[in-house]
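Can you read through this structure? Questions will come right after.
Here the complex is missing one protein chain, while the rest keep their positions.
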Amino acid sequence: MIIVMRIGAPEEEVDAIVKQIESSGATAHIDHGSERTIIGIRSARHDLDESMFRLLPGVEDVKRISKPYKLASREFHPANTEFNVGGMEIGGKKIALMAGPCSVESEEQIVEVAKAVKAAGATCLRGGAFKPRSSPYAFQGLGEEGLKYMQTAGKVAGLPVVTEVMRIDQIDMVCKYADILQVGARNMQNYDLLKELGRIGKPVFLKRGMAAMLEDLLMSAEYLLAGGCEQVILCERGIRTFETATRNTMDIASVAVIKRFSHLPIVIDPSHAAGTVEYVASLALGAVAAGADGLMIEVHPNPKCAKSDGQQSLTPPQFAELVQRLKRVAEAIDREV
Amino acid sequence: MIIVMRIGAPEEEVDAIVKQIESSGATAHIDHGSERTIIGIRSARHDLDESMFRLLPGVEDVKRISKPYKLASREFHPANTEFNVGGMEIGGKKIALMAGPCSVESEEQIVEVAKAVKAAGATCLRGGAFKPRSSPYAFQGLGEEGLKYMQTAGKVAGLPVVTEVMRIDQIDMVCKYADILQVGARNMQNYDLLKELGRIGKPVFLKRGMAAMLEDLLMSAEYLLAGGCEQVILCERGIRTFETATRNTMDIASVAVIKRFSHLPIVIDPSHAAGTVEYVASLALGAVAAGADGLMIEVHPNPKCAKSDGQQSLTPPQFAELVQRLKRVAEAIDREV
Amino acid sequence: MIIVMRIGAPEEEVDAIVKQIESSGATAHIDHGSERTIIGIRSARHDLDESMFRLLPGVEDVKRISKPYKLASREFHPANTEFNVGGMEIGGKKIALMAGPCSVESEEQIVEVAKAVKAAGATCLRGGAFKPRSSPYAFQGLGEEGLKYMQTAGKVAGLPVVTEVMRIDQIDMVCKYADILQVGARNMQNYDLLKELGRIGKPVFLKRGMAAMLEDLLMSAEYLLAGGCEQVILCERGIRTFETATRNTMDIASVAVIKRFSHLPIVIDPSHAAGTVEYVASLALGAVAAGADGLMIEVHPNPKCAKSDGQQSLTPPQFAELVQRLKRVAEAIDREV
Partner (left out) sequence: MIIVMRIGAPEEEVDAIVKQIESSGATAHIDHGSERTIIGIRSARHDLDESMFRLLPGVEDVKRISKPYKLASREFHPANTEFNVGGMEIGGKKIALMAGPCSVESEEQIVEVAKAVKAAGATCLRGGAFKPRSSPYAFQGLGEEGLKYMQTAGKVAGLPVVTEVMRIDQIDMVCKYADILQVGARNMQNYDLLKELGRIGKPVFLKRGMAAMLEDLLMSAEYLLAGGCEQVILCERGIRTFETATRNTMDIASVAVIKRFSHLPIVIDPSHAAGTVEYVASLALGAVAAGADGLMIEVHPNPKCAKSDGQQSLTPPQFAELVQRLKRVAEAIDREV
């Protein structure tokens, strides 16, 4: 951490700060510049709070030097994190394709989708049994029944299953049926949920919040890693900006940024970013070429009748056609779909 | 809802849409314009989903006419919602002043603050026992012990108490000690939490999420109201924008917008918006003049040593001085602090 | 346009609005819904202003139905706009590669870069002679001297030249030396400049403003098209959001959105979006796979000594290597670099 003093701050103020630094077990390094004094803090502690210095007399600004996450950082873990969940490889050469409907609506529906996306090349089945809906009057999901259908569909199709868990008291139930537990964008900073999920020994699929900086996303991953979970998959699904042509603005640079600062795999969800089926293919192709480790795509057998997110869902034939295009792009960058 | 057809969409496409509308129990009203056809939908159902029409052939766009919330709307409830919690009036002429530290750190600390803010003119004590922290290595709050200290401090000072509840299984515990339950910005769209809180019969203080539109905030309030809670207080605490001079951008227009579309009281939290003590007074004065029904302000006896948010906390004397200034502004708009 | 009346608005208010509509030469179509009345306006005029209705008694909202641009729309011009400038094809199968330094610094520098990027596969030379710099103390460009160097470099390398024009009284001068005139992001809504540029008969490269919606970008293109310019190239270069990991957030969905609503070619500038050389390749590959018609990339022979934007500039060898990767991705989507 670095403390920037106000121009003309008297020596007593500098001394007072040095004392405060030393009383917290750190050491101070003073640089008397021509214009102003700068004080560097060396500390072995990870939790030294910059705000404790900000209010001291004479302080103009406090600048953090190190990233606030550790276990999630590439400095700590230089190699990419790669793993296999129920047959799906992630983090390596192979690009994961997670596909399925927004909501599980019936056993027939989810089994039909599962078979179709598997045939097309998907490596994981997605689907929601608990749905966070902005309206209390909207369909809220089938609950445990939906989880059972998903499990059945995953088995029938030979695909691992990823589904959202929204509250702590659902974790045990969801663990019975799902291979990967998803934390939704609205829960990315539900730290209690993250703490519990860190302990259960299952892979976690962590979606970026709509207003979360990539650093915030890595801090939330840090909660999972600190709890003991090593199989964390990050997911970019669009952030909220002033642009209304799309539901969210897909931050494709998240791929390169995450790859630079972290070892964790990063998946893109073009469906929630686009908000409309017309843009999904373009975004998916772009994501793969940019280096994403996987895609999560909404597929529904009959989008017009979907109970949620129909307008952004591909049909199974549209998905199959997209996978063919993705294969070619993946090969062009020496990866595989 | 209104369906805008593509230019030149054939009559059969219009017919197909009319059939779909009628099969959902609604009636269609066709307007053959010179350029394109527009179809109005009349329905008594509140949950008709626009996306079911968006994918039909010939449809260019679907526009919603009504607000998606009902119980929270001023159309439904024309008069302001006013109520009294433990002696604090809110929603009427009197402006609520909720003050206290970010975190409860000890009994002494919270009792000291409670007495000081009460003496200065506060009408409610705020403080956190469970803290959502972006770092897993940061202070996470005292938990139930902190709640007890808060209750004690509230009783000693004669102030009702507001504190955050972060998870469903904490609700009962927090209810034992607190007068108002706070939903934090990161939980504004934690719909399961909102559903449970709607049922318990206590006032709820609902903070706007960092990326939430005011309509989203009212939809979250709708969850509480639909569950049976009638004493909902909305809170603007800054939204996330590109500006980094402040921690968040305080959307002061939220006051006028909420007053126009809803009957619920709206409180401003200048501390989290500012992120630094230097801007708190200016934002607080502006909020009162703009018509806010209350303020929530962080006050700490020794901000330099605060375990969280010290840099944005006023000292008790600073708070007392601010209250004097707020009184004058409140009088100037015929209200009272 | 559609006027949504307040619930319970009396018949006289509806009548008054109908009169206002008819007095402006349009016709009104009334739909008495169960909850509220909706009035459709049919008009041949393109400039009917929605705000004139918004203030009338009884009006709740006014919704625009048509896009505010016409010549830029795909409805007006269904086929893609394709053209050739000085040997560079754009808008068709071939992907344009515009490369060069941020600023022209000397004749040697720009000739060296021009030869290098041409050898690597670039189809156009970029470079700035007039530089919009946020600091008045920063290098402001070489002016006309720089334009001459660029022209020389373009001729030596056999590449057309694109360069920014910042003010109306520079247009004639820039026209003497450049093949394509660039409007920078900060000037996207400098309507006087757009009007003048529309008249001169040269292709215009129009960069999206940092806070411009894609609809705003198309409205600015409409100024050029309305002035008579048919060779307009749109450019996405990142928008301003809360994310600070990159200089700007590259809105890759702009490609699919522009392709849907407009016939104009769309180029991506990954350099200004990234702000740092580490992310440029990932963004460029993603842009091509997403369907962009071209890329504009900053290349400098010695980025460490660049007078501007050095940190986001590729070296010629880095650029050459990237082009090889782009070729493969382009082929994978049946296009060509």
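Letters are used for the chains, namely A, B and C, taken in the order the chains are written, and counting of residues starts over at 1 for each.
Criterion: a contact is a pair of C-beta atoms (placed from the backbone, for glycine too) under 8 Å apart; a residue touches a chain by one contact, two chains touch by 3 or more.
The shown structure was predicted, so the numbers you read here are calculated from the model rather than taken from an experiment.
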Visible chains that the absent chain touches, using the contact criterion stated earlier: A, B, C
Sole contact to the chain not displayed, among C:Asn190, C:Gln231, C:Thr246 or C:Ser271: C:Asn190
Given C:Pro68, C:Gly86 or C:Pro301, the one touching the chain that is not displayed: C:Pro68
Touch criterion as defined above, residue of B:Val85, B:Leu142, B:Leu159 or B:Met250 at the omitted chain: B:Met250
From C:Ala129, C:Val204 or C:Met219, residue that would touch the chain that is not displayed: C:Met219
Chain not shown, touching residues in subunit C: 46-47, 49, 51-52, 54-56, 68-69, 130, 132-138, 140, 166-169, 186-187, 189-193, 195, 209-211, 216, 219-220, 222-223, 226-227, 239-240, 276-277, 303-306, 309-311
Sites on subunit B contacted by the missing partner chain, in the whole complex: 211, 213-215, 239, 241-246, 249-253, 255-257, 259-260, 273-274, 278-279, 282-283, 285-291, 325, 328-329, 331-333
Sites on subunit A contacted by the missing partner chain, in the whole complex: 2, 4, 7, 29, 31, 33-36, 38, 40, 42, 44, 61, 63, 65-66, 75, 240-242, 244
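Methods note: only the chains that are shown with their structure count from here on.
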Gap in Å, rounded to a whole number, between the CA centres of subunit B and subunit A: 26
Centroid spacing, where centroids are CA-atom means, of subunit A and subunit C in whole angstrom: 31
Centre-of-Cα separation between subunit C and subunit B, whole angstrom: 38
Sites on subunit C at which at least two other chains make contact: 241-242, 244
